[in-house]
Every structure is written in C-alpha cells, then in structure tokens.
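Only one protein chain is missing from this complex, and each of the others stays in its spot.
A and B label the chains in the order they appear, each numbered from 1.
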Amino acid sequence: MAAPPVPPVPLVSRRRRLRVGDWLERAAVVVAALVILVAVVGPFVAPHDPYRVALDQSLQPPSAEHWFGTDADGRDVFSRVLAGARVTLLATFVVIAVATVIGVVLGTAAALGGRIVDEILMRICDIGLSFPAMILALGLAAAMGPSLESAVIALALTWWPGYARLVRTLVRETLHAEYVDAARSIGMSRWRLITRHVLPNSLDTLYVQITLDVAAVILVISGLSFVGVGAQPPSAEWGALVAAGRNNVVNGWWVVALPGAAIALTAIAFNLVGDRLRVRNDPTLGNGGKA
Amino acid sequence: MLRFIVRRLGLMALVLFGLAAIVFLMAQVVPGDPARTAAGRNATAEQVAQARERLGLDEPLLVQFGRHLSRLAHGDLGTSLFTSRPITADLADVLPASVELVLAAMLVNLLVAVPLGVISAARRGRAADLAARLIVMFGAAVPVFWLGLMLQYLLAAQWQVFPLTGRLSFGVSVPERTGMVTVDALLAGDLGAFSDALAHLVLPAVTLAAPFVAVVARTLRSTMISALDRDFVTLARAKGASEWRVVIRHGLRNALVPSSTIIGMQLGWMLSSTVLVESIFGRPGIGAYAVNAVLQNDLFAVVAVVLVIGVAFVIANFLVDLVHLWLDPQLRRAGV
Partner (left out) sequence: MTELLTVRDLRVDFDTPSGPVRVIDGLDLTVAPGERVALVGESGSGKSVTAQAILGLLPTARVTGSVRLDGQELVGASRRILRQVRGNRIGLVFQDPLSSLNPVMTIGRQVMEPLLIRGVRRAEARRRAIDLLARLGVRDAARRFDDYPHQFSGGMRQRVVIAIAVIAEPDLLIADEPTTALDVRIQAQVLSLLDEIAAERRMAVLLITHDLGIVAGFAQRVVVMYAGREVEQGPVDEIFGRARHPYTRGLLAAVPRIDERHQGRLPTIGGQVPTPAQRPDGCAFHPRCSSTVDACRSEVPLLLPRAAAHRVACHVATRHAEQVTEV
C-alpha cells in the first residue's frame, strides 16, 4: 500500500467470517485426543480378540456384532483397528522422539560447534533433505530385514535432518536474544546457558513442527507396512491392515476402507491441531486467513 | 547466473556422493554374508572364500567403496538375484512406465491444484475458499495406497468406469518406441490404443497426484494472497484490468515463482511414491519393481532403485532451479 493508508488495526473482510474453520479445529482436538486414548486403552476395550482367527466368520460385512465387519481370517476389523492404533501411534512416537533427540543434539552442535562442525552437519542435512524419506527408509528397512522395528529405525534415521536444521536456526536466534546476553554477562556457564535458556526457548517452535509431522510420519509408516517392509502379519498396524485386505477388496471393501479411514482421520486431526498450534505460536498468522 | 548454476552443480555432486555412500553402507548392513549368497546355497567354505575374493569383499572398506563408486559411474548397478539380469537392464525396462505415470500425475496435479489455489486466494474467506481448503485438508491426510484401492474398488470394480489394472486392455498392443504406451500409441497413430492407454492411466495418476495437489494448492493460496496484497495488483485494478486479468496475469504470475520450486521438486517425490501406487494398479514401473524386490529379498535391486530415484530427485531439483531462473527475471540477470 502506498503510505500507511489503512489504520494499524488488523482488517477483516466485512463479510462475516466463516466459522466452520473454528468448529473443525475444535473437532480435530477432540479426535486427536480420542485417538491417543484409544492407543492407550484400545486393546482393553476391543469387543473381540483382534488376533483370533475364525475362518468360519471370514469376510462378514459390518453388522451390530462386527461394527467394521471381519477380515479374510474372520478377525474383527473394529477390534484390530483399535489395537492397531497403539502400534501405529507408538511407532510414530518413537520415530519422532528419536529423530527429535538426534536433531536437537546435532542442531545444537551445529549452532555452537564452530564453522567446520556446522558446515559438515549442515551438508549432511542437505543430503538427507534432498531425498524423499520414504524411499531412503524403504532401502534401509529392506536392508535390515522387513519388520516394524526396521521401518521405525530407518524412518528415524531419515527424519532427523529437518529437526537438526530447525533447532540450529532456533538456537542461533536465541543466542542473540538480549536475555541470553544478560545471562552470559553474569557469568553463567555455557552448558547451563544452553540447557536453561537457549533450548527451552527454542522448543515452542519445535513442538509445532512435531505436531505437524505426526500425520506425515503416520502416513509413511503405514505406507512402509503396506509395501511390506514395515509391520508384518498378523500385526494390526493400520497400513498392514489395509495391505491384508487389498486382495479381497471386491468381496470385503470394509477390510480396506475402514482401517484406511482411521489413518486419514487421524492424519487430518493431527494436521489441524498442528495448524492451530502454529497460528497460536506465531501471532502474525492470526488474521491472515492462512493455513 | 553462471555462479548460481555452478554452485548448484557443486551441491548436486555432493548430494550424489552422499547418496552413493548411503547406498554403499546399506549394502554393508545386510544380515548374512553376500559372498555366501553369491557362491550359492550348497557352496563349500572354499567356494565361499573364492567368491569373497572375486567380489573383492576381503579388501578394506575404502577400497570397496572406491570400486563401488567406479561401478556406479559405469552404470553398473549389479545383478538382480531375482531376475538374474543386470539391474540396469531391468530398470531400463520399467522406468518408462513410471515416467509416464509421474508426468500424467503432474498434469492432474497442475490441472486441479492451480485452479484450486487461485480460487481459494481470489475468494479468500468465502465458501469457495472453504471448499478448496477442505479438499486440500483431505488430500494432505489421505494415505495414497488406500485412496488407490478405494478408487479402484469404486470406479473400476463397482461402476466399471475405468479398467482395473494394467497399462493396456487384453489384446491391445502398440509398437514399443519410448516405452510409454500413451506416447507410443500416439506415435503409431493408433487413437483407439491411445484412449485405452489413457483410461488405464487415469486412476493411478489421480491417486499419485492427490497428496501433491494438497501441497501445491496450499502453497499457491498463500503465495497468491501475499501477491494480491501488493501495490502493483491494486494498480492493475486501477488500470481497469478485469478481476480475472488481475488474478492471473499479476497475482498468479508472481505466485508461480515461489511455487515452481515446490512443483518441480514434486517430480522426484512422485517417482518415489510410485512405490505405493504401481503395484495396486498392476503397472510394471520402478515402484512395483522396488516392492517386488523387497518381497523377494533382492537387496541389490532395492538399493539400485533407491539410487536411481535419488538421482532422478537430484536432477529434478536442478531442473527446478533452472526453471526458477527463467521465471524470476531478477534472479536471471543478477550476478551473471
């Protein structure tokens, strides 16, 4: 705009803002919380044993007895989805936790370790970020022998460069903040400075990124299982559930459709929660109508 | 500009080297003894030792790595345990199908995402924007493999709008030139075969495109919104330009500069996502080859796929930089 023509108050369209977005975000928080709850108590509330084979019950459509129907081996799909929440979410949690730890350590090291360390670590990050995590993880998991553990390790090893780079930027920014200068001036040790002041102040942004990554990791983990390098049968991991039903889609769409819907719903919920956190964390996005 | 390209080439070389190293290390962590595998199941200890020597496995790691690099430089990716053919030859057979799929998916991606992003930005905060954002929300969260199976079940199995699997219907064939059946059909002037190939391509391409549509539409929306807030857009309106002209010529043209980077990078990502899509639709591409290799425990083939997709990814990124250079006049003329 030429000059500052408009008042410095944030402007909003005079048409009433659509409230659907707010409503969706609230629903997302509830769904995300519910998914986590299911991951914790799922196996206990499952109406049937998720692993019990009953060949005479094979491929029953959804009914009052079997809400999500049964799979080719007669197992209750609803119970398997409940049980699978724990497997998928735990795998996702481990991937992100490991990647975060590596990322925080190496990112901090890059920010504080001088030029050469920084240069080496960042070029490694460049290489890591230059490839789709999916394909690297596929190769690594295949090399380690297909299993959920392999997939989790492989994905954690390919996921950390993003965090390392983010933490490096955050730490560098915080290091230049005034209160850090103040702390330094009263003679606080370097280690104490980093653990007490620099890292805690970098974490808010990291949390937002982590929340936004949950959906992405769930999708990749279930994708690896679907392809066959992740969770192996009879695991109830969601991607493995979809894979198990793929040869019977025509006779039993529910075996594929409902576990897949669980993945999609969970991913949507975590994405929306992440967006909400991001807007909260960054006030400048508040009225931009972005995300 | 030259400096820019040189710097990019340098980074590309570095990344390729890193990739070669990763792939080499992958082969090192294989459980079991490759020499024993190579010598055969019933080999004597002596035969295994011979194989070890023949394969150079008794030499120091660094020497092995050097040999690995030189083999790669000569396009030698090893021999597939499953097909017993050179992996390079296998990949040459399967790549065209994947390239065809990726290009089709990119076309779908652009045809859907660009209008979605533009409408969303131009009608910010209104019903059309909300609808577009809901589509984006689902696109970003839907597992591709699931979407593929669902589309296949509904549109192919139930309603029979599209064929179930494969690249051509039974009995239809086209002379092979590029390996991409749609292109080959066109080159042969066979419109019937072309529409058949196209029908086979629709569902896989839509499936593969879905998550990318979400990313492009979202990026375009936010870059468009910031572009439309700029003075030259107001001034374009003040010239009497139609809203359409303002949004497309001034808004979209500017938003395309940052978005082009993401769109181009997606070519590489799409190639890696074929792993999830091709086997569903029975398309014999690099993704299906990789899945098969994984199932057959054919590690060298898996590693080769990782390498090839990685290289494709790096090349795609480099091309993106060149396109970016072309789109952004400021960058083009700066620092020649």
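Details
Please note the rule applied: a contact is a pair of C-beta atoms (placed from the backbone, for glycine too) under 8 Å apart; a residue touches a chain by one contact, two chains touch by 3 or more.
Bear in mind that the values here come from a model prediction, so they are computed numbers and not experimental data.
Of the candidate positions B:Asn42, B:Gln160 or B:Gln330, contact with the unshown chain belongs to B:Gln330. Within the set B:Arg8, B:Arg67 or B:Arg237, the residue that contacts the chain not displayed is B:Arg237.
Although one chain is not displayed, chain B still touches it through residues 230-232, 234-243, 245, 249-250, 253-254, 257, 327-330, 333.
As a convention for this text, only the chains that are shown with their structure count from here on.
Interface residues of chain B facing chain A in the complex, by the touch rule stated above, are 11, 14-15, 18-19, 22-23, 26-27, 29-31, 124-127, 130, 133, 137-138, 140-147, 149-150, 152-153, 157, 221-222, 225, 231, 234, 268-269, 272-273, 275-276, 279-280, 290-291, 293-295, 299, 302-303, 305-306, 309-310, 313-314, 317.
Chain contact summary for the complex, chain A toward chain B: residues 1-2, 13, 15, 17-18, 20-21, 123-124, 126-127, 130-132, 134-136, 138-140, 142-146, 215, 219, 222-223, 226-229, 239, 242-243, 246, 249-250, 253, 256-257, 260-261, 263-265, 267-268, 271-272, 288-290.
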